[in-house]
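All protein chains but one are shown in place.
Residue numbering begins at 1 within each chain, and the chains themselves are lettered A, B and C in the order written.
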Amino acid sequence: MTEPASSPPDRLEWYQTMVRIRLFEEKVQELFMTGQIQGTTHLCQGQEAVSVGAIAAMRPGDVQTNTYRGHGEALALGMTPETAFAELMGRSAGGSGGVGGSMHLIDFSKGNIGANAIIGAGLPIAVGAAVAFQMQRKPNVALSFFGDGATNIGTFHEAMNMAAVWTAPVVFIITNNLYGEYSPLRTTTPIDDLARRADPFGFPGAIVDGQDIDAVYAATVDAVERARGGGGPTLLEMKTYRYRGHSRSDPAKYRPEGELERWKARDPIDILGQRLIAEGVIGPGDPTEIRNETQAEIDAAAERAAESPYPTLEETIPYVYAD
Amino acid sequence: MTEPASSPPDRLEWYQTMVRIRLFEEKVQELFMTGQIQGTTHLCQGQEAVSVGAIAAMRPGDVQTNTYRGHGEALALGMTPETAFAELMGRSAGGSGGVGGSMHLIDFSKGNIGANAIIGAGLPIAVGAAVAFQMQRKPNVALSFFGDGATNIGTFHEAMNMAAVWTAPVVFIITNNLYGEYSPLRTTTPIDDLARRADPFGFPGAIVDGQDIDAVYAATVDAVERARGGGGPTLLEMKTYRYRGHSRSDPAKYRPEGELERWKARDPIDILGQRLIAEGVIGPGDPTEIRNETQAEIDAAAERAAESPYPTLEETIPYVYAD
Amino acid sequence: MSTPTEATTPTEATDRPAPGDVAVELTYREAINAALHDAMAADDAVLLMGEDVGADGGVFKTNAGLLEAFGPERVRTTPICENGFLGVALGMSLVGLRPIVEIMFADFLPTAGDALVNQLPKYRYMSGGQTAVPVTIRSIGGATGRFGTQHSATGESWFMHLPGLRVVTASSPGSAYSLLRAAVDDDNPTLYFEHKGLYGRKGPVQRGEIAELGKAAVLRDGSDVTIVATLLMVERALAAAEQLASDGIDAAVIDLRWLRPLDLPTVRASVDKTRRLVVAEEQVHAAGWGATLVSQLTIDGVDWASAPRRVSLPDDLPIPYTPPLEDEVLPSADRIAEAARASVRG
Partner (left out) sequence: MSTPTEATTPTEATDRPAPGDVAVELTYREAINAALHDAMAADDAVLLMGEDVGADGGVFKTNAGLLEAFGPERVRTTPICENGFLGVALGMSLVGLRPIVEIMFADFLPTAGDALVNQLPKYRYMSGGQTAVPVTIRSIGGATGRFGTQHSATGESWFMHLPGLRVVTASSPGSAYSLLRAAVDDDNPTLYFEHKGLYGRKGPVQRGEIAELGKAAVLRDGSDVTIVATLLMVERALAAAEQLASDGIDAAVIDLRWLRPLDLPTVRASVDKTRRLVVAEEQVHAAGWGATLVSQLTIDGVDWASAPRRVSLPDDLPIPYTPPLEDEVLPSADRIAEAARASVRG
């Protein structure tokens, strides 16, 4: 969990976290090439402002659920890159002891109560946590991160409806990166602005510039605090873009020419970096320095992670049933 | 299938059909009491204008799906009371040879391609038929009848979304009778006007007075013809009421006092009857006469149905797999 | 339908059976009601949720008095959305609650297929053991109701195939009570199956008793043949055993109760004695618990005196609506007895 949202946000820390996520994801790609990570992975370069800005609005005791594309949220919530790499490498030191993998970076101690590989499945889980808080008279809120494609599955509708009917303290966050796997939004979804999908449930939906972390933070604080105050759910549509293909095996050839470049021109890390420079929070050389420092941190984390042993089958038996 | 919607509607026939449905349902109750029908049943007294008015808008080749509360639609589409009774009695002469029962009055030859006992399941089936018509370049439309409670299940959302994205010639008809099983709409649904649930799919939704068959017919003709013309789906919310409890075992004690009486004051059969009298289509004594004639028809149908034998197990084997 | 009796009022709940507890005579429906009352009274974290669970005692009247006793937050009527509200229950269980979810008919379990297959059983595992998932799912299965083919499945065997779950079935008022308490007490996702044909049955119930996890019940010892059954088939197996006794055949009857974990040792002990087995199952044999038992025992080297038998639903027929055929396809006491006789003969 980050600091309580009531203290003034540390935007330099946001910047560093976004850079950490970016370089983490790039390292993951590299580790795939060298075979140190196997299977598949879903990277989030380009979407860092959504993860970091929204999570900055959480307070201690708040929780969230996310997806297979959840490295950004996991790191923003404070999972160390080493723990995350170890999980991706299938090592004992991983967040799930190596049995979860890339799609399941989970840390209950940090409010990260789920990273789901099934589209839509995280939403009702967040609603359930939120309703539990309400019943326990706890002042907490649950967030749920999911993609634009997930707004077409029934579970989305069901979760939104229950949240509304029970005035649950939950915030639904669509990371609208314009694509499902290979399909542009318009081939699967009859509208462009997904925030509209809150209307049939009678609670607010808002469109947010997902490249601008200050906007993400402000919108999420509004929604989270409204929920905390008993005002019920909000749907936030963060307009953003993933720089890479859907998963490791996808070169993303289906994208129109120039689209990637247009989005990169509004890179969320650059936007905040330039703002921090303009405000005098950092100097013009600091972005490069932060990047270099973070790169060293990431490289070291990956190395340490690789030293962790693989789990034995026995080690993982207690993960199945609680007693 | 009734006559093409382009010929002027025979509203006297509508009246007779509504009376037939009403008396059919009352007879079903009676047959339960005498043990001639077993199990459960879901009656639709009070909702007749929705079934008859909407189905009058269908043309030959059009199809529809409905639900366990589907006797009204089945009879409106032309299933004989005898065939329907035989099915409820589990006899060979039933529409499904007696293996379907009260929740599954189905007749493909009349465009009745499904009566489903699973909430929401009929919607995508109708969308599928509609998309097939589109692909086959047939000028046909599919309708789907379902309840207010069904608008909370994911399949509703999924079907609406696909219908929109594919501009499918389909009309979704909510028979909003204000209750799920025992739960009033407001305990499960955060809004009152379900027509609003079309908005996130970008197609029209309309509220219709479900007690007024002329209104039902007009709204459905609009929607069906728009669909036929390539204009895509419509969501119609028919505001109506079921006079009886949810199912046989439900005395409906959960309803506020006076509610039933208020709705009965706007009985759909009476409304049309009075209109037909005022217009001189029928005389003041005709309603009673039609009722008596229909009662005789219904009683005779039930008697004939009871003469049909039960199916043998062998008879039903070919119902499992097609070859 | 039943009205609440004295047994449906919450009593002093005890966590473990007091040895001196006197059994009360309750119907299966009342036993379930009592278990719900007692589990909710014992622990504020327990709640009941599902479609129409509160009003009028719920659809099967198992929930009489609960809404009045515990209020609408803890007896929570949900919208119709099985996958969604089971996901909600999962989320609740991750932050300290212990939901009991009613899935009205077992046929609606597949509507919640993802929650049941990919979420509840795997949630703890994929987090590396970071959380428990104390969710109980009550679902009502079985034929006899003339409800037709979409409302008559027993459904219990679908879930044997899934590590991470527990699966339990209740065949009598006494076990309905103690097994439901055990399910709610357990920290793992547990599917608890009721049979709609049993609600009116009466029997002794030990209020406060919590059944042992994974333990089958030998209802009748016997030396000639072992009959294993669940749910409605248990009383038919017992009736068959009576018939057999008058033929001079000494049949053991085991109520399997748990499908996951499966109590192989108890069944094994019996078949080691009888060397004959009949599985009486209200389900298709393929991919069911009966096949699992016969297979595992055979693999484990049981020395059958004659081939095991099965009395099952037809291999290739959905449940028919029409009353005579619904009755015909369901294994009867006669058919169970006949299978046992054949096994003793051959």
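Here is the rule we go by: contacts are C-beta pairs under 8 Å (C-beta built on N, C-alpha and C of every residue); 3 or more make two chains touch, one makes a residue touch a chain.
All values reported here derive from a predicted model rather than from experimental measurement.
**Q** What shown chains come into contact with the chain that's not displayed?
**A** Checking the complete complex, the chain left out touches A, B, C.
**Q** Just one of A:Gly90, A:Gly128 or A:Pro233 touches the chain that is missing; which is it?
**A** A:Gly90
**Q** Which of A:Val19, A:Ala84 or A:Met103 touches the chain that is not shown?
**A** Hidden-chain contact among the options goes to A:Met103.
**Q** Of the residues C:Ile32, C:Ala89, C:Ile137 or C:Val294, which one touches the chain left out of the display?
**A** The one listed residue touching the chain not shown is C:Val294.
**Q** Of the residues B:Pro124, B:Gly149 or B:Pro190, which one touches the chain left out of the display?
**A** B:Pro124
**Q** Looking at the full complex, which residue from B:Thr17, B:Gln45, B:Thr80 or B:Asn161 touches the chain that isn't shown here?
**A** Of the listed residues, the one touching the omitted chain is B:Asn161.
**Q** Could I get the residues of chain A that touch the absent chain, sorted low to high?
**A** 38-40, 90-91, 96, 98-104, 116-120, 149-150, 152-154, 180-183, 187-189, 249-250, 253-254, 310-311, 313, 316-317, 320-321
**Q** Contacts of chain C with the missing chain: which residues?
**A** Contact residues on chain C toward the absent chain are 83, 107-114, 116-118, 121-122, 125-126, 148-150, 153, 157-158, 160-164, 259-260, 262, 283-296, 298-301, 304, 307-310, 314-318, 321.
**Q** What does the interface between chain B and the hidden chain look like in terms of residue numbers?
**A** Touch set of chain B with respect to the missing chain: 63, 65, 94-100, 104, 106-108, 113-114, 116-118, 121, 123-133, 135-136, 142, 154-155, 158-159, 161-162, 165, 316, 318-323.
Methods note: only the chains that are shown with their structure count from here on.
**Q** Of the other chains, whose C-alpha centre is the longest way from the centre of chain B?
**A** Following the centroid criterion, the farthest chain would be A.
**Q** Give me the two chains with the most inter-chain contact pairs.
**A** Of all chain pairs, the one joined by the most C-beta contacts is A-C.
**Q** With chain centres defined as C-alpha means, what is the inter-centre distance between chain A and chain B in Å?
**A** Chain A and chain B have C-alpha centres separated by 46 Å.
**Q** Rounded to the nearest whole Å, what is the centre-to-centre distance of chain B and chain C, using the mean of the C-alpha atoms as each centre?
**A** Each chain's C-alpha centroid was found; their separation is 36 Å.
**Q** Would you mind listing the residues of chain A that make contact with two or more other chains?
**A** Residues 154-155, 158, 161, 165 of chain A each touch two or more of the other chains.
**Q** Please output the residue numbers of chain C that touch at least 2 other chains, ranges allowed.
**A** Residues 78-79, 81, 83-84 of chain C touch two or more partner chains.
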